[in-house]
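The block that comes next holds chain A.
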Amino acid sequence: MPADPPLLAARGIESGYGKVQVLWGAELAVGARESVVLLGPNGAGKTTALKVLLGLMPAWHGTISFAGSDITLWPSDRRVRAGMAYMSEIGVFTALSIAENLTIGGQFAQPAALRRRLDILYDAFPDLAARRSAAAGSLSGGQRKMLGIAKALAGSPRLLVMDEPSAGLSPLFVGQVITILRQFHQDGLALLIAEQNVKFLDLAEHVITLEGGRTGFSGSVAALMADDALHRAYFGL
Partner candidate 1 sequence: MRDFLAVGLPVVVIFALLPLIYANQLLLFNFVLFLILAQGLNAIYGFTGYLPFGYVGFFGAGAYGFALAVMHLAAPPGLALALAGLAAIVLAMILTPLLRLSGAYFAIANLAAAQAVYQVIANPALQEITKGPYGVSLASVFAPRLSYGAALLILAGVFALVAWLRHGRFGLALQAGRDDPVSAAMAGIPVVSARIIAWLISALIAGLAGGVFAWHISVFYPETAFDLSFSIFAIVFTLFGGAATLTGPIAGVLLLYGLYNLIGISVPQYFQLIYGALIVGLVLFLPRGLASLLQRRGIDVP
Partner candidate 2 sequence: MSPEPPPLLAVDRLVKRFGGFRALDGVSFSLKAGEVLGLVGPNGSGKTTCINTISGLYPPDGGAVRFAGERLGGLAPHRRARLGINRTFQSPRPFASLTVRQNVALAAAYGRRHGAGGTVSLAALLAMLELDHLADRRAEDLNSAQQKQLDLARALATGPRLLLVDELAAGLNPAELTRMAERLAALARDGMALLVVEHLLSFLDRLTDRVIVMNAGREIFEGTLAAATREPEVVRVFLGSDHAG
């Protein structure tokens, strides 16, 4: 167990939409350079949890810290500046070009640093390099997902938070997404991935399940498999 305080820690998070409460005291932690997969069926509150972590929705209760600062009340642009990146389920601006999407991802970087970063990303995503000025909307679903990842990585974040990267992807592309994420993770990127696709467990060092807006299981993949937490989270039967 790492003795260091986690990179990101959320405690007792409650939140929701209007009067509809979705999260009822969720607990989450991601260590530096750690990869965490947040599993759960739809409606369990995964997207809401991620939005609260990024400041896109307010936390009604609870605290969030990142890299030693209490960020509970920070606006989202400040969180992104501090090293969090978020890839929503949409992930890209379809009306803008690939290069523009990446520049938006790296909006807070110095021009020279951004150029270097984009060179690295174009190497890692050759499909994108070939069509820099094409509109993101002209890409296939899988390529869009890749662009979404590249955009989120353009700001050289310490932690990448992703909402269902597998949504709408064929199994082949899911494999490619996992490969590319593993590559950046090995270079030190911490990951928090909300998924219902169990395939992403391949990438996980730690698994957390959300059940009805509360943290259910939290532990290693092996422990998850030993327990029947998985089946319970998904089928509740």
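Note that in this section a residue touches a chain if its C-beta (ideal position, glycine included) is under 8 Å from a C-beta of that chain, and two chains touch if they have at least 3 such contacts; residues count from 1.
Selection rule: all candidates are chains of the complex that A comes from, given by their letters.
Please read all numbers here as calculations on a predicted model, not as lab measurements.
> Chain A is shown by itself; which of 1 or 2 touches it in the complex?
Selected candidate, touching chain A: 2.
> In their complex, what parts of chain A are in touch with candidate 2?
Counting only chain A, the residues touching candidate 2 are 17-22, 41-43, 166-168, 171, 174, 195-201, 225, 230-231, 234-237.
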